[in-house]
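Excluded from the complex is one protein chain; the other protein chains are retained at their positions.
Chains here go by letter, A, B and C, matching the order in which they are written, and residues are numbered from 1 within each.
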Amino acid sequence: MAMTGTLFERTLANADIESTFADAQIVVAMLEFEAALAGAEAAEGLMPQSAAAAIVAACRGAPFDIEWIVNEARRAGALAIPLVQQLRDRVAAASPEAAPFVHRGSTSQDVIDTAMVLVTREALLLIEADLGRLVEALTGLARRHLETAMLGRTLMQSAEVVSFGHEVAGWLAPLLRCRARLRQAGEAALQLQLGGAVGTLAALGDKGPAVARRVGEKLGLPVPAGAWHAQRDAWVALGCAVAVLCGALGKIGRDLALLAQGEVGEVAEARQAGRGTSSAMPHKRNPVAAMVAIAAATRAPQQAATLLAAMPQAHQRGLGDWQAELAVWPSLFIAAHGALRALADACAAGLEVDAARMRDNIETHLRAIGSGDDAGAIEAAARRAGAAAKAQLEAFETQNRKPVP
Amino acid sequence: MAMTGTLFERTLANADIESTFADAQIVVAMLEFEAALAGAEAAEGLMPQSAAAAIVAACRGAPFDIEWIVNEARRAGALAIPLVQQLRDRVAAASPEAAPFVHRGSTSQDVIDTAMVLVTREALLLIEADLGRLVEALTGLARRHLETAMLGRTLMQSAEVVSFGHEVAGWLAPLLRCRARLRQAGEAALQLQLGGAVGTLAALGDKGPAVARRVGEKLGLPVPAGAWHAQRDAWVALGCAVAVLCGALGKIGRDLALLAQGEVGEVAEARQAGRGTSSAMPHKRNPVAAMVAIAAATRAPQQAATLLAAMPQAHQRGLGDWQAELAVWPSLFIAAHGALRALADACAAGLEVDAARMRDNIETHLRAIGSGDDAGAIEAAARRAGAAAKAQLEAFETQNRKPVP
Amino acid sequence: MAMTGTLFERTLANADIESTFADAQIVVAMLEFEAALAGAEAAEGLMPQSAAAAIVAACRGAPFDIEWIVNEARRAGALAIPLVQQLRDRVAAASPEAAPFVHRGSTSQDVIDTAMVLVTREALLLIEADLGRLVEALTGLARRHLETAMLGRTLMQSAEVVSFGHEVAGWLAPLLRCRARLRQAGEAALQLQLGGAVGTLAALGDKGPAVARRVGEKLGLPVPAGAWHAQRDAWVALGCAVAVLCGALGKIGRDLALLAQGEVGEVAEARQAGRGTSSAMPHKRNPVAAMVAIAAATRAPQQAATLLAAMPQAHQRGLGDWQAELAVWPSLFIAAHGALRALADACAAGLEVDAARMRDNIETHLRAIGSGDDAGAIEAAARRAGAAAKAQLEAFETQNRKPVP
Partner (left out) sequence: MAMTGTLFERTLANADIESTFADAQIVVAMLEFEAALAGAEAAEGLMPQSAAAAIVAACRGAPFDIEWIVNEARRAGALAIPLVQQLRDRVAAASPEAAPFVHRGSTSQDVIDTAMVLVTREALLLIEADLGRLVEALTGLARRHLETAMLGRTLMQSAEVVSFGHEVAGWLAPLLRCRARLRQAGEAALQLQLGGAVGTLAALGDKGPAVARRVGEKLGLPVPAGAWHAQRDAWVALGCAVAVLCGALGKIGRDLALLAQGEVGEVAEARQAGRGTSSAMPHKRNPVAAMVAIAAATRAPQQAATLLAAMPQAHQRGLGDWQAELAVWPSLFIAAHGALRALADACAAGLEVDAARMRDNIETHLRAIGSGDDAGAIEAAARRAGAAAKAQLEAFETQNRKPVP
């Protein structure tokens, strides 16, 4: 049973993203690194093939005792130390002569950072998939309502007529840009970490670069020009791209929540069993997806800020700041994917759009400001908004067909 | 096995604070609330005693299925809904006639907020205890080194002579103020939440206040003048007091880390098996407690900021902001207590203070700036610093004897 | 012409709070400190009375050249250095023999921190005054609408009937608690800073404490047990109390904005010339006070986070963190007072409350959920809410009459 995060954090997430960052999954990723390292060092003649085989076997054997590792890590100050020790003990039990080769020439940060890269790669795939679903659902929605007249609202006040398709196209634009940004930031950040004690791979002699190349190949990760132990910019820039996504999702959530108010009543999340109910008021249908999106947009800015605040890591490896970054990193992705999945599910299930109510709200507003109830003007404004939205949707398609830079 | 938080968050914490905010523990607290509510309503004639007894029995029976609750909560949008449903099913199985009385007149936020208050009360006791240990250890340290000459440093540059006792008294002062602040903020924040659907306890008719009084008594919580569903100031102010504590601990951590640098070498955390080792460099003794303290001080500002950002909760119950607050609340306390425990342990185990090295560093500095090596002047400065520190320690004692306001 | 802050920051503020933190005002406060220090040192025999008189005269003479000071400070790294130099030059021009006594025994941080305390004291008076106005206006509003039936809303959905007085009492409660918190936090934070180079006042020999006492008396500031150069907890706790106030104001702003939506139409800010107009839509009446309050609540969490993040200041004086704290401190107060003044003005000018619309919205909602239109039930619910609000208002009064601890 995979779980991670605090209780209420978990209720805003989902099983997929929880599994991705589950304790066991991170440990598995750490062991993948150790296995790849052993294989690479054997291939470069730095350890016997038999030693590498023994290490790989131990990495892929019975699950490690995570609670023991966590407890020891609290004293040691780094998760990798007890994990490496447990690995070495297992290797020693099977092939004593292989034990000294475990983790050779590497350092705690190599295995931890690379493991975080590996699980983050999975998280980005989840985000990519659900972003695709949300984009598809919203694109359909925008197309269906290109000219559905709707009241535009500025500074929380009724303004002039737009169309619902125009509103939805407005939600879509940042999502498409976020997708491009995430792909690019992901590509830049998902790199092997392998620098040894101080980032020079000195313990591997001349074989350092070759070993790194092999480990990178095995794990499917590019090898950067140098270790990024204390140079976190690409990593943090990825975190910022995720936080920007949360902001874009939060805007959708906020608009949905405003449209779903009883007095507005223009849009509702689809009715589903057990969804959005209230323990005190059975009539209620709470906008749960909007809630999850807003909750993510409320947390993500500060999660990104922690990553940014942790950037000035001293010399070759930071004290306290790197560790803070590691602690908060999964929470950011859990919040983001939780929001994305919730909105994608809600929109794929079909938002209920009440075009008649939208029209009523326009007419009520026009009467309130003493403006004549001119149907032609309303439709003209909606058509104009629809045309603008259509142009945007077409621009999106062109942009989507462009290869990722 | 209690656990909460993400993997690296957990390595910066400890089993005690993890248990306090563990999923199971929060659920237990929620059930304590439901049991107390049933008891109170029965006492006020709002349900039969037998119904209350059945509810209380179900609350205290076999552990609830937390994973089912979490999964359902993801759809429902509130953890209390599936929990109440599971409770109602259990009650119905044993005493069908009691089932309708479960959670009567209450709302999700009542049970969730009150449960958070109950577990937070435990967390504050942990903080109080370890704060006491740290204060005691530092007080002893300050007394032993009142006149141990040490170089003062400003803007990261060597400045003039102080004493190590003066430095330590400087660490102590905020801790004592934090203790007073936490006690007061805790007292203000640890209040019953019971308002029903919209904060008026309307469903309980005239019995609302009496029921609240009884629930409060049972749980040992004061009853506020009104529900604080969307008025989070006292709660967030407590969170801020915890964040201020993290800042004070982070300052100790940073100073310790600076003093423990190889080139300074004035203080070290005590040598203990498995503590502060390195996976790549066996000679290292990393300042683990300082690391944990800095990691907390790096995260806490943003955790507090999330609480503050979530304050503008709409009308009678917020959408997304309240939920964000709940998600981040435990992480703040876990970070804070993790740091506090780590420093308390390190200081209780005895910091290694190298007075000779302190003296060397002073003399080297004086030579570097061309100032004569005047032993008398050094000692006079240290004595003066010691006298100031002594006055501070005495002021602390007086202050400590004052009753909490 | 006093001004401070960036352009759009200024449009969210007002002339009073801008003046308080204006460059010239902070410089005046720094000179007040230098004058008080000279007077105290002369009284303790550390300088001739004539030297003190010359220094005091120079401090109170022609305005200093602030732009020169700022430019020099950029090289020197501290504002106090060129200010003290300019002061010393002026003193030297009039009384050469007095020049060496300028700033004697003190350090940059003494004069800067104390000046910030002095201007912050003024800012807190402004906050106190406008908080009083807002509390008074809201108390009247709550009393007038104790039983005005209004739809309660939870999770942004129509819920059950409360009263507008109950809503307003909900806004009041945190304001009263904020007032008490600010008074207490202010008292704890508004203390003299005087520690000399490394916090021991060593350069004043045995006269340090006596000088401090005299400076404190002159400036009306208590003298703390020790310098708080790098111990910022009381100061930051005050900042947090201000941020909590912003959160409470933001909640009022958000509720007002929601109530002022065209489709809700229950409350509006009073109509005033030039207020809340739109450059594109002349019919609009934008909720400007709500806007300013939300803008403050959006910034304050991060401003407080910066103060918290800057707490771990190394040894006797921090490098970069103290300076970051100074840079952001006024912005927090400017945001807070801007919001407070805007809401106080708007509420004092009289919110327009549309009780008929509130009733309509209730009835529309009841019809929508298929609940009968039972006037008696609505009134009963409003009466119950009114009674709860009345009890709260009475509790506030009792609490208000209690002396500040």
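Note that contacts are C-beta pairs under 8 Å (C-beta built on N, C-alpha and C of every residue); 3 or more make two chains touch, one makes a residue touch a chain.
Since the structure is predicted, the reported quantities are computational estimates derived from the model, not experimental observations.
Engineer: Sort through B:188, B:289 or B:305 and give me the one touching the missing partner chain.
Structural biologist: The single option touching the absent chain is B:305.
Engineer: Tell me which of A:173, A:210, A:270 or A:355 is the one touching the absent chain.
Structural biologist: A:173
Engineer: Which of A:111, A:162, A:190 or A:327 touches the chain that is not shown?
Structural biologist: Of the candidates A:111, A:162, A:190 or A:327, A:162 is in touch with the missing chain.
Engineer: Sort through A:294, A:326 or A:342 and give me the one touching the missing partner chain.
Structural biologist: Touching the chain that is not displayed is residue A:294.
Engineer: Touching residues of chain A against the unshown chain: what are they?
Structural biologist: Spelled out for chain A, the touching residues are 77, 107, 152-156, 159-162, 166-167, 169-170, 173-174, 177-178, 181, 188, 197-202, 225-226, 228-234, 236-237, 240-241, 243-244, 246-248, 250-251, 253-255, 258, 294, 297-298, 300-302, 304-309, 311-319, 381, 384-385, 388-389, 391-392, 395-396, 405.
Engineer: Which parts of chain C face the unshown chain closely enough to count as touching?
Structural biologist: Where chain C meets the chain not shown: residues 1, 3-15, 21, 23, 26, 67, 70-81, 84, 103, 106-108, 111, 196-197, 203, 250, 253, 257, 272, 274-281, 286-288, 290-299, 301-303, 305-306, 309-310, 319-321, 323-324, 326-331, 334-335.
Engineer: I need the residue numbers on chain B that touch the omitted chain, in ascending order.
Structural biologist: Residues 151, 153-160, 257-258, 260-264, 278, 281, 283-287, 290-291, 301-302, 305, 309, 361, 364-365, 368-371 of chain B touch the chain that is not shown.
Following the convention adopted for this analysis, only the chains that are shown with their structure count from here on.
Engineer: Indicate the whole-number Å distance between the mean C-alpha point of chain A and the mean C-alpha point of chain C.
Structural biologist: 37
Engineer: How many Å are there between the centre of chain A and the centre of chain B, using C-alpha atoms for each centre?
Structural biologist: Distance between chain centres, rounded to whole Å: 28 Å.
Engineer: Touching at least two other chains at once: which residues of chain B meet that condition?
Structural biologist: 77, 107, 197, 250, 253, 294, 297-298, 301-302, 305-306, 309, 319 - these are the residues of chain B that touch more than one other chain.
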